[in-house]
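Let's look at chain A:
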Amino acid sequence: MSGSTDRRATADVPTLLIVEQLLNGLQFGLMLFLLAAGLTLVFGVMDMINLAHGSLYMVGAFVAAWLVSITGSFVAGVLGAIVLTALLGMLLETTLLRTLYARDHLSQVLATFALILILNDGVKMVFGTDLPLSAPDALAGPVQLLPGLSYPAYRLLILGVGLAISGLMYALVAKTRLGALVRAGAANRVMTEAMGIDVRRLFTMVFGIGAGLCALAGALLGPLLAVQVGMGENILILAFVVIVIGGIGSIRGALIGSILVGCVDTLGRTLLQHVLREFLPPQWASAAGPAMASIAVYVFMAVVLALRPQGLFPARA
Partner candidate 1 sequence: MTLERAQLRLIVPVAVIAALALPWLMHALGASFYVSMAGRVLVYAIAATSLNLVLGYGGMVSFGHAAFVGLGAYVTGVMISEGVLSGAAHLAATLLLCGVAAALIGAISLRTRGVYFIMITLAFAQMLFYLANSIKGYGGDEGLNIRARSAIGFGLDLKDPTTFYYVALAVLAVCLWALARFVPSRLGRAVLAIRDDEQRAEALGFATFQLRWLVFVVAGMVAGIAGALSVNQQGYVSPNVLHWTASGTLMVMVILGGVATLWGGVVGAAVLLLLQEVLSAYTPHWEFWTGWVLLAVVLFARQGLAGLLRHGDAR
Partner candidate 2 sequence: MNAPLLQVHQLHKRFGGVIATDGVDLQVASGEVHALIGPNGAGKTTLVAQLAGQLAPDAGRIVFDGADITAWSAHQRARRGLARSFQITRLFRSFTVLEHIALALQASAGSSFGAWSPLSRERALWQRARAQLQALGLDESADAFVDALSHGQRRALEVGMALAAAPRLVLLDEPMAGMGPDESARMEALIAQLAQRTTVLLIEHDVDAVFRLAHRVSVLVSGRIIASATPAEVRRDAQVIGAYLGQE
């Protein structure tokens, strides 16, 4: 089969495959955005490197899985996870993270790294190393989008939720007073403080919102990616890549960056394999494919930084 060079087959397959992969990429990107949005705000507004952001995503997934298992309702699980994780986030902010804003980046790295250790093991102690979480039965089947293209209903849900949240975030940041304060804070914290805005409450809220978004992403992606301890570390790195590409402090940058990264990653994984199969023996292609796909995202970031060192939409002057 790998030797077949039926031109018609390899010409047809890609179009629908690409559409499907683009949808997957968009869906993954939108979930990445949920993480990146909180991360870029925390970094942009409070100038803090928070390595534990991925751990909040993990906590959200675990809480959701646990709530679903005891209530039987997916919606209850997701909403409960958002609320509880947001509360945890705000608790962390008021007790520990607040003291780190004034410290240097290295101390922040050390402290939030410690937090990862604590949260990882803490979750293990409370829930075990992993919990099952599956999509609600109503959405278990595929939906016919186009002739020849059926797409899982659950992924469509994720797309829908992702788009809705993105719209909400955009409106929040661009149109509301809170959003204006956040943007001002991201651009110039000292000025915002000088204007008498109670930055402390602002920061706590920003952090809480960020934590809630992480939990939503964790709960929604749980059925697809498996809810397990350590799931936060890999996605955290991608989130950092996103905010660097998008520009630190910019929600718009985070959104566009996430979608780009999501698509590059997803398309990279499938298309690269196809392309490599034309030139390399099959086991090489299937080994090199995922590796190159993962690398593709970083190469993409390096290229963006080379052309626009501050990212695509830097919020700071």
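Please note the rule applied: a residue touches a chain if its C-beta (ideal position, glycine included) is under 8 Å from a C-beta of that chain, and two chains touch if they have at least 3 such contacts; residues count from 1.
On the choice of candidates, all candidates are chains of the complex that A comes from, given by their letters.
Keep in mind the model is a prediction, meaning the values are calculated, not measured.
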Candidate touching chain A in this complex, from 1 or 2: 1
Interfacial residue positions of chain A with respect to candidate 1 in the complex: 43, 49, 51, 96, 99-100, 103, 105-107, 109-111, 113-118, 120-122, 124-125, 233, 237, 240-241, 244, 248, 283, 287-288, 290-291, 294-295, 298-299, 301-302, 305, 309
